[in-house]
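I have a structure here, written as structure tokens, and I will follow up with some questions on it.
Note that one protein chain of the assembly has been removed; the remaining protein chains are unaltered in position.
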Amino acid sequence: MIPRRAFAALLAAGLTLPAAPGHAQESPGGVSFAPVRPGRRLSFPTDHGAHPDFRTEWWYVTGWLQADGQPIGFQITFFRIRTAADPRNPSAFSPRQVIFAHAAISDPRVGRLLHAQRIARAGFGLAEAKVGDMDLVLDDWRLRRTANGVLRAQAGGEEFALNLTLEPTQPVLLQGQQGFSRKGPGADQASYYYSLPHLKVSGALVREGRRRPVTGEAWLDQEWSSTLLDARAVGWDWAGINLDDGAALTAFQVRDGQGQAVWAGGSLRAADGGLTTFGPGDVRFATRRQWRSPRTAALYPIARDIQVRTPQGARIWRLEPLFDDQELDSRPVGPVYWEGAVRTEGGRGYLELTGYDAPLAL
Amino acid sequence: MPTGPTPPAPPLLISDLAKSVPGGRLLFSDLALQLAPGEIVAVMGESGVGKSTLLNLVAGLDRPDAGRIEIDGVDLAALDDDARTGLRRDRIGFVFQAFHILPHLTLAQNVALPLILARRRETEALIEANAMLDRVGLTGRGADFPAQVSGGEMQRIALARALVHRPALVLADEPTGNLDPQTADVILSLLCERLRASRAAAVIVTHSERAAAAADRVLILTSRGLVAHEH
Partner (left out) sequence: MVIGEWRAQPGRTLAAVLAIAVGVGLGLAIHLVNRSALDEFAGAVRSVSGAADLQVQAASSAGFDEGLYPILARLEGVAVASPVVELRALTDDGVALTLLGLDPLRAASVTPNLLGRPAAGDGGGTAAEAVFDLDAVTLSPAALQQTGLRVGDPIRLSAAGQSATLRVAGVLEGISGDRALGVIDIAAAQWRFGQLGRLQRLDLRLTAGADRGAVERAVQSKLPAEAALVTPQSEMRRTESLSRAYRVNLQMLALVALLTGGFLVYSAQTLSVTRRRPQFALLRVLGLPARGMLSQVLIEGVVLGVAGAALGVALGVGLAELALRLLGGDLGGGYFRGGRPPLAFTPVAMAVIFSLGVAISVLGSLFPALQAERIPAAVALKTGSGETPDAAGQPPPWISLTLLAAGGLAALAPPLGGVPLFGYGAIALILAGGVGAMPWLARGLLSPLRRLNAPPPLALAIARLWGAPRQAAVALCGIVASTSLMVAMAVMVTSFRGSVEDWLIQILPADIYMRLEPGLALDPAAQARLAAAPEAAAVEFRQSFSLRLHPDRPPVQVSARGGPGTSAGEGLPLVGAQATGEGLPVWISEPMARLYDLRPGDSLDLPIASEMQEGLFVAGVWRDYSNQFGALVMDQSAYTTLTGDPGRAEAAIVLRPGLEPASAIAALRARLPDSLAPGADFAEPREIRAVALRIFDRSFAVTYALEAIAILVGLAGVATTFSAQTLARRKEFGMLRHVGVRRGQIMQMLAAEGALLGAIGALAGLTLGGVMSQVLIHVVNPQSFNWTMETRLPWPLLASLAAALVATSAGAAVLAGRGALADSAVRAVREDW
């Protein structure tokens, strides 16, 4: 899903991409980024691995866990960012690639997010995004695909640690046109994007020194791109929902300053594998309830109705948050956004709301 | 200095002497006194009448308002301070009530002080000082320090110092004032004995009748001058 997440991550780390808008494909330092073009066939497991020629790439795992019979939301995300660092610099420290990772859990009994993050320039085996298959290392954090196709994720910080096994139960879901996903009105505003919904989760959650076995269901997005958002964009909304019948719903919209959608998209894959891909006119986010953050005074539309147009007719999913305060406040180094576990009748997933505290600076 | 065949001048000759205190009160006027060589005069009088001032005037340490003081025929008024100091050094001996013996000098050195000041050779001066100590009853004590002697012995030393350079005139101010009566008697008779032995005239200012009794003449100082004491 969406380059905007990459921005969130970069801003959270106090970073932005080195190149200014308008020079998206090539930086002044002579670094050229691979373009995203339609028609490329994604092949696996190679495309589970990193694509270092592209500017940004992320592996985004979100899901619901059952711990001691209680629902807990979680997310583990790895970003890879290619910088404009001079490619002639032979130093092993040359920051050609930066790896950033973020993890959070949403526990209703805590009532707010617990989060942790890591960042490093790639190198020395301490921070790597492997080419050829999914294998991400960032100090003691890890996300990798094992030989039998099962994913293993390991992340955490001072407040919690996650050690999870994610087992695919469905084939890869190619978003957009066979994995080519448009993000804006400009032809180059696009990414390669696939999802792995309905991952069966088992493992452990460590909290306050106590290790608890957990089970649950998760969703993986992998997306890579070299382009930027449209100039008018101030934020975006995204949702990925594992439906209980085995279907998977993806919906996103890029908003302008007036809250109007600059672009929208998504997909609905039925349990039988039948895939409907949504264009800009097929997806609408409606707001039922807003919540004002006591920390930032930002007003988030946390209860949404997602309306999509399918060949079978219009459908609506009423999303309700696991709890209200799932705002991620990473100030002063990063932005403020809402990233939370949501449920709907017949399904559970994640909703991401960015650009509500302040427009995301580009 | 008078020399030659002329008859020796009196050791002390005072005529028409007048003195006021700095505040203006007249102490005395028309005071006259003449001492013969070897004569001992006791001066008595009430406190504040000017006995000490009279001694100071005679010693050349204070200036009279009027009148004339001659010592051995020398008019004090004609001398400057250094010359008066020289005159004191050569012709006058002093005995103080509080002895004024220098603690850091030996007894012999204390006694020899006037001789040394007169630039006599030190060895010679010390021999004479020791001889003088013999005469005041402190035989063999010349190398001692003042810290080791009693009050009576202090005044013996003072006597020795006053006489060692054979002065014409000895001025003594309450020489027994700090001594017990017995010691005072001994010191007094020693003083008179030594004065007579060296034929020095003396003016002894005292409150003590016993001291006065040892003198040849006893005078009472009043604002009208010196008058003879009537026994």
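Read from first to last, the chains carry the letters A and B; within each, the first residue is number 1.
Just so it is clear, a contact is a pair of C-beta atoms (placed from the backbone, for glycine too) under 8 Å apart; a residue touches a chain by one contact, two chains touch by 3 or more.
Worth saying up front: this structure is predicted, and the values here are computed from it rather than measured.
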item	value
Sole residue of B:38, B:73 or B:146 that reaches the chain not shown, by the stated touch rule	B:146
Candidate in contact with the missing chain, chosen from B:69, B:113, B:201 or B:221	B:113
Hidden partner interface residues of chain A, rising order	10-11, 13-16, 18, 83-86, 89-95, 98, 119-121, 124-126, 139, 158
Interface with the undisplayed chain - residues on chain B	52, 56, 59, 61-62, 81-82, 85-86, 88-90, 92, 94, 96-98, 100, 102-106, 109, 113-114, 116-119, 121-122, 145-147, 151, 161, 173-174, 177-178
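We take it that only the chains that are shown with their structure count from here on.
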item	value
Whole-Å gap separating chain A and chain B, where each centre is the average of the chain's CA atoms	124
